[in-house]
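With one protein chain withheld, the remaining protein chains of the complex are depicted in position.
This part shows subunit A:
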């Protein structure tokens, strides 16, 4: 392990970390803007031109607020909770391939922090760890509403993780690989052998199940029951104030960013874009790679917009409806999807 490698990875990690924080920051702004425009309003427009500085103002406000740790809370876990939530949200970006490798000074630099061969499992592990932040925070608050909310979050996440995992199995039947880099490479370009290369067009049902589950995993509307104000005051962060609350809210947006990135990577071709071979021959490898990065971020932004669009359209599910949908709707569908995929693959390969 030479020092150049360490520096290269360090820079990459720092850049990705910075980008995910900035995107999460501006997601809060975008959320308010999208909400406003969908409701014929304007949204924040006072801080800077078009309200561009609003996230900074919000951040400053969060830091300036008084920090209250309830006397009856478990102090150590109360502090760990939001930290864990943010940490788990951030480390998910490590295995996502952001672009094709670029060459700087004769050295090939892959735009991916690490290509582990079980990338999909890693993402799953990190996403399911994320619920611990909510659980610990809700339990440590020593408040029945927070605890109820934490229980809801945990049971919801467990229920939907099953359907999510099953929907991924159907995808893995097609890809034959758990490495995210290989999955993306197999979606090269846009059109090949008389069909779209992106897995969305091979696994539309799987994608829909995966997307619904990732809404539930990120605690976004219409599955934001852990934050159900009318039933649970504020949910698991009722007792939190100042930047600890900010961490929870931030973690939600980073989660949204990560799951958008995962969806784009698994089903929408990641950094692949139509005519990418043409771009390589005409502009060179590096420029084609940069276009690919922008393509990926365009897809991610599209998904984030979709998340927000859904949030401001669909009312929240009732808890029994949520469980019914998860256990009786999505899991059978996902299993059916696996069987159909398996049969179709067998037919294509054998006949």
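What we mean here is this: a residue touches a chain if its C-beta (ideal position, glycine included) is under 8 Å from a C-beta of that chain, and two chains touch if they have at least 3 such contacts; residues count from 1.
Throughout what follows, contacts and distances are computed from a predicted model.
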Absent chain [UniProt protein name; select from "NADH-quinone oxidoreductase subunit I", "SGNH/GDSL hydrolase family protein", "Sigma-70 family RNA polymerase sigma factor" or "MBOAT family protein"]: "NADH-quinone oxidoreductase subunit I"
Absent-chain contact - pick from A:13, A:53, A:79 or A:310: A:310
Of A:19, A:38 or A:53, the residue in touch with the unshown chain: A:38
Missing-chain contacts mapped onto subunit A: 36-42, 45, 208, 309-310, 312-314, 325
